[in-house]
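For this view, one protein chain was removed and the others were kept in their places.
Then we have subunit A:
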C-alpha cells in the first residue's frame, strides 16, 4: 500500500543525464539532459517496496555445494548454517556402507521459510571426493555437474516458448573444506580450487578449527591466503568483480583478514552462562559455535547468508553463467555437454 503521505518532502535532487549510446534505435532518440528541481513528493521511492513485495511472493532459490574429504564436518556445518537437519551425516550411515568408489553428487532440495521469505535451498554434497588412494581428476565430476546446470539453464533460456521463471539449479556457492593440518594446503586442494574457481564461486573454509590455537589459526590462515595468491586462485569475493569503492573496501577487509573462515559446526545445544548455545562439549570446555572468540562460524554465516547471498547468485548469473554461455556459443557446440 502506498505510504499515504504525499505532502512530505523527501530529499529530491535532479541530476543531468549523460546521453548514453543506444543500440540501434528505430526512431533516433536524443536524450535531453534537463536540470530542474522537484517541487514535491512523487512517490518513485515506493518502487522499492513494490519490488520487495514481488520478490517475497516469488521466493528465492539457493544452491550450495560442499566439497571436502569425508570426516571434515561438512554435513554438520551445513546443518548449523541452516539450523535444521539439512544433510544426513555420514556417521549415521550404515556401518556396512563403504566409502563410495567414485565421487558422487547428491543434491537434496528443501523449502525453508523465515520472516515471510520462502527459500528453496538445495545442498549438493560430494561424498567420495578426495577419499580414494588415487585422486587424480576427482574434481572432474564436480566440474561436469556444475557445467551441466549451466547447460540446463541455457537450454531453457534459448527456448522459443520460455517458462516465466526458469528453474535455477546452478551452483551459487561452493564451500571447500580445508583440512586443519596447520601446515599448508594440500596439492589436491590447490588443484581443485585452481580448476573450479573459474566456473563457480568458491569459499574456502578451514574445517574443525577447534584443533588449532589462536596463533596456529592465524598463521595457518596467512599461509593459506598466500598460497592461494601465489597459485592465482581467486576465491569469492573475487577482486575483479568489486563494483564500487564501497564494495572494494568491504571485500578487501574480508579477503585479507577473515578468509578463509575457520569454523566449527555443531547441532547440539548446551547450557552456557544461563543461555542455550550450539556447541561442542569437551573435557576442557565448551566450544561455542556462535561465539566469535571461539571460531568464525558467525562470520561465515553472516557473510554467506545475511550479506552476500544475493551477490553470490548475481555473480553466478552475470559472470560465471555468461562465461559458460559465451564459450558454448562461440565454440558452436564443439564441447559436448
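Operating definition for what follows: contacts are C-beta pairs under 8 Å (C-beta built on N, C-alpha and C of every residue); 3 or more make two chains touch, one makes a residue touch a chain; residues count from 1.
In the analysis below, contacts and distances are computed from a predicted model.
**Student:** What protein name does the UniProt record of the undisplayed chain give, "Globin domain-containing protein", "DNA replication complex GINS protein SLD5", "Septin" or "Nicotinamide phosphoribosyltransferase"?
**Tutor:** For the chain missing from the view, the UniProt record says "Septin".
**Student:** Of A:107, A:254, A:272 or A:286, which sits in contact with the chain we cannot see?
**Tutor:** A:107
**Student:** Write down which of A:52, A:226 or A:253 is the residue touching the left-out chain.
**Tutor:** The missing chain is touched by A:52.
**Student:** For the chain left off this view, which of A:85, A:181, A:218 or A:249 is in contact with it?
**Tutor:** The missing chain is touched by A:85.
**Student:** Kindly note down the residues of subunit A that lie in touch with the hidden chain.
**Tutor:** So the residues of subunit A touching the unseen chain are 1-3, 6, 10-17, 19-20, 22-27, 29, 31-34, 36-48, 50-57, 60, 62, 81-86, 100-112, 114-117, 119-121, 134, 136-138, 140-141, 143-145, 147-148, 154-155, 158-162, 164, 243-244, 301-302, 305-311, 314, 318, 322, 325-326, 328-330, 332-333, 335-337.
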